[in-house]
Each structure stands twice: as structure tokens, then as C-alpha cells.
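If you scroll down you'll find the structure; I have some questions about it.
Every protein chain but one is kept in place in this view of the complex.
Showing chain A:
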Amino acid sequence: MSKSVWLGGCAAAALMFCAPAIVTAQDDAADRELVINGEIEIVTEADAPAHLENMSTIRSGWTFRSPETQTMQMDDFDNPGTLGVEAAREAFSADLGNGESCAGCHESPEELAGVRAVYPKWDADAGAVQTIEMQINECITERAGAEAWGYDSGEMIDMSALMSFVSRGEAVNVAIDGPAAETWEKGKEIYYTRYGQLELSCANCHEDNYDNMIRADHLSQGQINGFPTYRLKNAKLNSVQGRFKGCVRDTRAETFSPGSPEFVALELYVASRGNGLSVEGPAVRN
């Protein structure tokens, strides 16, 4: 008698232990935690940085996606973005066209761990804020003396993905004060300016309406800590500024170009809105 009671108790306890975990995984994508390969812990939710006036919590785009898409990013084998990373690893030690290579200065990509987290940043020599793509091209042209890559070319996006890959888990921490302040203010102005026939600013969707649906799509906060992202809709890695261009185009405006001073300023500002989240590129998004 007492034995069967004990068994019943055990079964009930097991159910209680099990059931909530299953419900969480399937029903509430926002409450899952992102751990890549079972070892790299990613901060997907954090207190908003002090400069953000209208939001108290910042959330990675990962928290807005379906459980299936989220899962793809939890294992590098399942994440198609790592194909770009592999290609960039080969390019890292390949000839840049004049006998030089990235590996000539940097022993391995891993030596550059953490670099991604602080870009875009002020470059004193250039006298301007530089994105990681601009820094890569500065290395290629000035240090290696080779021909520059296209700002939004496939090889550049792959290399940018590799820079994110080796920095995954590091907290985004771009500087917005000092010499970068002017560019940051310009980026902030662009963020809050309405563009196009639809008269939409970045903030209209990503600040006022995140978590709401825009037709069939679930609006995120527009954080860029996961870039470059592998998008399921076009089955390739997409750059931050390529995404900006798509967003501005969707407002039915003439867009700025990737690599333009306007988008560099906007990238600095948007990156600073994610200070405190982890670098998680190459992320998987829809």
C-alpha cells in the first residue's frame, strides 16, 4: 500500500518537473536562454544603457524568433552562417593578391577575439568613426597594400562574420563619448527621422512597436548584436548596413548606401542601443 503511494508520488513529481520545461520551450520563445554549442552563454536580455530614454530593457532579435529558428542558432552545425565563417577562415590566410595575407600580421582569427564588440569606434588616424568593415579594408589597403574589398561584398560579409564569431559572448560596448559623440548624435538624429512615402523612422517600428506584428512579421527591437545574420528568406549572410538599406527601402524612400557616412553614424548609434547584449553573429533570423 505504502509502496504504491510512493510510486504515485514519484510519478507526480516527475511530471511537475518535466511539464513546465516542455511548455517553456515550445510556447514562450522569449523566455528561452541562448547557449551556443552548450558552452557559449549569450546575454539576450539586459537593462537598457543609460542613454536610452524610452526603453528599460533591451532584447536580442533572437528572443523574437520562433523556437525552430532559435534552435538553429544554438549549434554551429545547424547554423548555416558558419559556412561563411569557414570561407573567411580560408580567406584569412589566403593571398590578398600581392602575396600578403591577414595571417601575415594576425596569427589566427582568434587573436582578434573581442574586437567586434567595440566597433564601430573612433579611429584617431582616420579622424572618423570606423566600422569593422572599414577597419578590415584599412588593413587590406594600408597594411597589406592590397586592393580593397567591396564594402558590402560577399567576402567582406564573410570576414565580418568571422570577426563576430570569434567575439561571441563578449558584451557589446561601443564608446559614444569623446570624439565619437558627434557621429553618435548624427546617428541618433537619423534614427528618429521619418523617411519615405510611409514616413517611418527606425523608432516607429523598433522602439514604439517592438513585439507587435507588422503584417505577418514579429517586430524586434532592431538590435544589431547578431550581425551579420543568416536570413532564411534569402539564404545568405546579410550585413548590418545591407539590412539598414532594406529597412529604409521598405519605407519607400531613396536609401543611403552601405558604407555611406549616414549609415556609419546610424550603425554606431544602433550598436550603442545594444550595449550590454552579447555579440552573437552570425545569428539566424527569418
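Rule of thumb we're sticking to: a contact is a pair of C-beta atoms (placed from the backbone, for glycine too) under 8 Å apart; a residue touches a chain by one contact, two chains touch by 3 or more; residues count from 1.
Following the convention adopted for this analysis, contacts and distances are computed from a predicted model.
Of "Putative sulfur oxidation protein", "IclR family transcriptional regulator", "ATP-binding cassette domain-containing protein" or "NADH-ubiquinone oxidoreductase chain 5", only "Putative sulfur oxidation protein" is the UniProt protein name of the chain excluded from the display. Residue-wise, the contact with the chain that is not shown comes from A:Ala235, picked out of A:Ala124, A:Ala216 or A:Ala235. Residue in contact with the omitted chain (choice from A:Asp78, A:Glu111, A:Glu142 or A:Glu182): A:Asp78. Only one of A:Ile36, A:Ala87, A:Cys205 or A:Val248 touches the chain withheld from this view, namely A:Ala87.
Residues of chain A that touch the chain left out of view are 77-78, 80, 83, 86-87, 235-236.
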